[in-house]
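A quick write-up on the structure given underneath.
Note that one protein chain is taken out, while the other chains of the complex remain in position.
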Amino acid sequence: MIRRNLPFAAVAVIVLVVAPLLLEPFRLSLLAKYLCYAIVALGIGLAWGQAGMLTLGQGVFFGLGGYSMAMHLKLTEGGGLPDFMVWSGVEELPALWVPFGDPVLALATAVLGPMLIAAVLGTLVFRQRVRGAYFAILTQALAAAMVILLVGQQGLTGGTNGMTNFFDVFGQDLADDSTQRGLYLVVASVLGVLYLATRQLVNSRYGRLLVAIRDGEDRVRFLGYDPALVKTVTFALSAGMAGLAGALFVPVVGIISPALLGVVPSLELVVAVAVGGRHALAGAVLGAVVMGYAQTAFSEQFADGWLYLQGALFILVMTLAPKGIIGVAERWRRARTT
Amino acid sequence: MLELRDVQVVFDGFRALDGVNLTVPDGELRFLIGPNGAGKTTLIDVITGLTRPVAGSVRFAGHDLVGRKEHQIVRLGVGRTFQTSVVFEELTVIENLDLAAGFRRPLWTLARRRRGVSEAVAEALARTGLEDLAERSAGVLSHGQRQWLEIGMLLAQRPRLLLLDEPVAGMSKDERERTGELLTRIADDHTVVVVEHDMEFLRRHASTVTVLHEGRVLVEGSVDQVSADPRVQEVYLGRKASDAVGHRP
């Protein structure tokens, strides 16, 4: 028990204690951003790595969470209508926006909204035994449709630019370093708790059932389970995680826009999970942080190179190390011990 | 009791089952035989909800099975195996059995880790003789062991009716023998329907046999009655029934 939790405890200490002491505020909030992505990746690791549902639309859920939070932040700043509405000539606060003034409702929408959408989509799709590539394509279409919808509803959503210029969150000044550090700690703790909970789930009977469904969905039916229900629940859980991540992302990074949640960002996160190692939850988290860091590092140096690098890296991982970084590490460790 | 009345199944214009009537009383061990394409597997598919008949009724223990989903039929106490055994290779033997025993648990209690071995799983392990392999992953099992694991999974479900699709296909002589004994013991307290070609196996272990031919029930009776029936002999290409089925590749 202790032995198994040792790596987790070590990482937790580094992330929660060492990083805030060593990193300058700018770097710390970058790390917070990667950890937000890691929360989404954790959900992908659960849905794809464990249960075999390749979801290419997690950006949608991330975006719903992000927009819910952004709307709340815009409404609590005072000073009347949100800035972008004034620019696009909206004169009265749209009815859709009103509930988001309440922090509890906003947060609940950020998490439960994505879960509800995933549950409806999952029920419709899995019940009809639509799966594998078909499911992937449908979720990708969802991501594409969502972006066009957000861009088109300029007056409601801020269009292409999305929403930015947030000044405070729950009464704390966002420009303040201590707020940023606090946000970082919140994100890291949420990730830690979700990681432990998901790991528990994966190790439980439910986790075994997920693996069985991944490897032989039709056989599972003849064991008396309804795979559609199990998959829908799992998909909804992963969507909820993405939504929560989106809600945390907005105060940390200070912006939400369609470009952050379309087809490409959704795929990028799946890629990150693959690079880290989809079979292990730790791989998903690791992949998100590594890819996030790599993107920042390379885009700072040569902006265009990143796409080449990402593409090439990805092709390499899929060809040479389909189990990702974690897989390579495991192989290396096994080779050393034997 | 399992009761099929005038069951018809059509695949793209081809009549796979053409008005099958079949009654299997509680506690019976029934063998289903017939040449390739007679509709044996289709019959099991219809009972377990994998294939929907265009006409006819399937009743089990007072429930109408037609139109129910596969997992609902399992929950009524009807279990089956497949010709090509499907076990979950990444899970251990015991995890496979535990999964099969677990469908009655509510979904949320599944979120707990498995501790120990439940009664149903222990019993299935003992009956199939897989105790020594309990912690091994199912991927490393031999063909025969996989078949036994599948039968074990079926037992762990605690069904009232078991449908076995060619359980001894591809098995060695010893393995067949062991499977036969296992089946006889299972038949003591379950209703069992076995699809099988192997005549020798049939002679040793069958009591009642139903012969299917071209989607219809041809004859029904004891092994001796059936193999003496001229129609059965004719169906098996005019050769003696015992020869024809005995030499199936």
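Letters are used for the chains, namely A and B, taken in the order the chains are written, and counting of residues starts over at 1 for each.
Quick note on the criterion: a contact is a pair of C-beta atoms (placed from the backbone, for glycine too) under 8 Å apart; a residue touches a chain by one contact, two chains touch by 3 or more.
Keep this in mind: contacts and distances are computed from a predicted model.
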Hidden subunit of the complex - UniProt protein name among "PDGLE domain-containing protein", "Putative two-component system response regulator", "Urea ABC transporter permease subunit UrtB" or "Cysteine desulfurase": "Urea ABC transporter permease subunit UrtB"
Touching residue (missing chain; options A:210, A:230, A:270 or A:284): A:270
Option touching the unshown chain, where A:86, A:124 or A:175 are the choices: A:124
Touch with the omitted chain, as defined above, among B:12, B:132 or B:188: B:12
Missing-chain contacts mapped onto chain A: 54, 121, 124-125, 128-130, 132-134, 136-138, 140-142, 144-146, 148-153, 218-219, 263, 267, 270-271, 274, 304, 307-308, 310-315, 318-319, 322
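Basically, only the chains that are shown with their structure count from here on.
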Interfacial residue positions of chain A with respect to chain B in the complex: 200-201, 203-206, 208-209, 211-212, 215-216, 219, 221-226, 229-230, 233
Chain B - residues contacting chain A, complex: 48, 69-71, 74-75, 79-80, 82, 86, 88-91, 95, 98-100, 102-105, 107, 110-114, 153, 157
